[in-house]
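Some chains omitted; the rest stay in position.
Each chain gets a letter, A, B and C, in the order it is written, and its residues are counted from 1.
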Amino acid sequence: MSPVVHATGVRMSYGDTQVLNGVDFAVAPGEVSCVIGPSGSGKSTFLRCVNGLEPVLGGSLRVLGEEVGYSLREGRYRPWSPKEFASFRRRIGMVFQRFNLFAHQSALENVACAPVHVLGLPAEQARRTAMDHLERVGLAEHAHKRPHQLSGGQQQRVAIARALAMSPELMLFDEPTSALDPELVDEVLEVMRGLAADGMTMVVVTHEIAFAREVGDRLTFFADGVVVESGPPAELVANPGHERTRAFLSSVLSQREKAG
Amino acid sequence: MRTEPFTGPSGERIPVVRTRRWGRLAAAAVAILVVGWLVYVMVVNPRLHWDKVAEYLFHDRILDGIWVTIEISVLATVLGLLLGVGMAILRLSHNPVLSGLATLYIWFFRGTPVLVQLIFWYNLAFLFPELVLKIPFTMIGVKWDTNEVMTGFTAAMLGLGLNLAAYFAETVRAGIQAVDKGQTEAAYALGMTPAKRMRVIVLPQALRIIIPPTGNEFISMLKTTSLVYVVAGHDLMTNASQIYKANNLIMELLIVASLWYMLMTAIATFLQSRLERRFGSDAVRLVRGGGRGARLLSKAAA
Amino acid sequence: QSLDGGSTEADSAGAAPAVTLDQAPAEEKAADVINAITPDESLAAKVPAKLKSDGLKVVSSIGYPPMELYASDGKTAIGFDPALARAIARKLGVKVTITDEEFNSQIPGVLTGRYDFVISSMTDSPERQKQVTFVDYVQAGAGMIVKKGNPAGVNGPADLCGKTVSVVDNGSSMELAEQYSADCEKSGKKAVNLLKFPGDQEALLQVTGGRAQATITDYVVAAYKLDDPKLDIEAIALEGTESPWGIGMKPDNQQLIDSVKGALDSLIASGEYGKLLAAWNLDKLAVQSAVINGGK
């Protein structure tokens, strides 16, 4: 099977700051691919490129069989229109660190919003499906609440349900638990475990090494805009191949070991 | 404040005295005295004929004027708001020509006095006796007598509405920009087009920022409508002044007009605060406010 | 619609159907005189077609008693100017509408064709003649209003030197006051301290409030205000200040100008003009014939 995400030499910069310096990265269908790396190493930026939220400047980034942002016609690449971007993003679910629930809508409305306004489903049907998705993340009884009435963990679960409601072929998670109080992390990870078990293809940027080891099929270490190394999680954590990886892993784990 | 006494070392109760804030009380007393005295002096003033104030308060022409004032204010505000949203979106557009034109519009209409704009529209026939809309290089089209199209009412709407739109455009732009960027990203990530994101996600949230200044603009519009006297409009202020021109009761009629304006302002302020509560910051909180906000909200709903 | 058709139903005047002429409002002091006026056939025949179809559209700045004021319903214009406008309309056999406009909006209204003529105590001045053509209908002088008892001792223009005088910031009374001030300076005395206001009520308020010692206005208006006991004022006529007031029309509408002049002449000749003046107690203002652009 051809990979769901296939990046070769992806480069990207914000103005003069080179952020991605040639990223090579691939995700096979059904794979759970975890990404770690120090702050500023370009993990979020890469996810945003995969989703077409930021334009790639060089290299090739093929996602779900398309070169992100361009269609090949008559031997030339033509940039996408906003509509083409929209229908591409429809196929990908994205969960943000800060949840980004629509602040003026209830949990149910958040989940039903895109099916109604993007897919054009009838409101009634969309609400029924939305309810099913809320049930799946264990929030059926909070359906009527506004985001600010929910805890962080609940908000993040609504955000996941909202993405699932579009039946995505690929889910991207950008540090989904790092804005949560420690006690609330588990309820979100639990939902993600369920997704992985159902065979969803996922790319997860996370600092939760335990989760990566338990659920991830592959762990990739980013630094300075490139992939430093990549491999099965348990192996990478136990025997990092590079000094940078070792240093990073030990700094992330140190606090926690002391606590244990 | 503290509701129970302290217990001393040997178990005895030590009472808590309530403090009187003498400074506060004094300030309050002085303030009330001054206001009261001002009111008293106005009321007993022999040169003010309060009976006349009472007589004219519900005079037909005053009531007609109030109606005109409200009608024009509401319509001009609605027109201004619709146009203002359009201008704000143009102004934020990536197309430099369109955003430049919106900037020009805003600057032009903020820069010229409303009075001038009213006179200009009303006397458009002076510059263009006929309004012609035709397909270029043909003889097919429509033609109107400018004076028939440009009635006092149309001129008032255009003058006030276009002007207000320039102010609203800035307000709406600020409102749109104040919506958290994350909302836009989430909308895009779900596959919305830019236009859909604006309509479904951004504008509803921008309301929170837009409502309070809109209320203020409406309140000041209530009084700005008095300028329609230059287009032969008969709003509250114009009618009041026409009455005092005939009967010389200038102060009395100004008081009548002011009382009505104050009443309208009070009602508008009340409606504004209702709207703010409905669409305001509490309803569109971006960060989780903790148990407290939620509790307040559910209390308000109960 | 085709634009070059010239679809104006050009001078197809002919035998116009008989119109029912407007009756003067009940509160109009000259109502009887007006309602008795019948159309002059020869004048009516020459009236512009547009006037016949749409009626005579008159503009006046209501709120200047006794020249123009509202009846007690607050909507119907009465006073000498509306009375004369109604009389002219009846003489010409056309209907009439009288609209209120702010004073300075009137000439633009006539020029843009919104109104046929302005009749609003407007002094016929050479400056205004550059815009509109006047048919002069009265000859009016200026007067001063001072506090009852004349505490400042103002009896004539010479007494105004060094005093504060309030005027409406437009037109003849302001020019008059400026001229008095110049005269004061010429004779080595202090100039007049002039305060200019948008309306005569604001100007009058300065006299009753004590800021100004006098206000200059049209004498007929000053005299009318004497009747209001609240104001506590007296009026002094200013001799030698008479100038004509005119009905202003668009200069290129010669047919209309001729009709109005003809109607006014006919009213003067029949004595109805005199009765209208008498009804409003304004006999002093009478002119002998309708003059075009008589203002100097």
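FYI, a residue touches a chain if its C-beta (ideal position, glycine included) is under 8 Å from a C-beta of that chain, and two chains touch if they have at least 3 such contacts.
All values reported here derive from a predicted model rather than from experimental measurement.
Whole-complex stoichiometry, in terms of the displayed chain labels, is A x2, B x2, C x1.
Criterion: only the chains that are shown with their structure count from here on.
Comparing the centres of all chains, each the average of its CA atoms, the largest separation from subunit A belongs to C. Taking the mean of each chain's C-alpha atoms as its centre, the chain lying closest to the overall protein C-alpha centroid is B.
One finds 40 Å separating the Cα centroids of subunit B and subunit C. A straight line joining the Cα centres of subunit A and subunit B is 44 Å long. Between subunit A and subunit C, the centres computed from C-alpha atoms are 81 Å apart.
Multi-chain contact residues of subunit C, defined as those touching 2 or more other chains: none present. Among all residues of subunit B, none touch two or more other chains. Per the touch definition, subunit C reaches subunit B in the complex via residues 1-4, 62-65, 69-70, 73-75, 99-102, 104-105, 108-109, 111-114, 199-202, 204-205, 225, 228, 230-231. By the touch rule above, subunit B contacts subunit A in their complex via residues 180, 182-183, 185-194, 196, 200-201, 204-205, 283-289, 293-294, 297. Only residues 49, 59-61, 119, 122-123, 125-126, 129, 132, 134, 139-143, 146-147, 229-232, 234, 239, 241-250 of subunit B touch subunit C when the two sit together in their complex.
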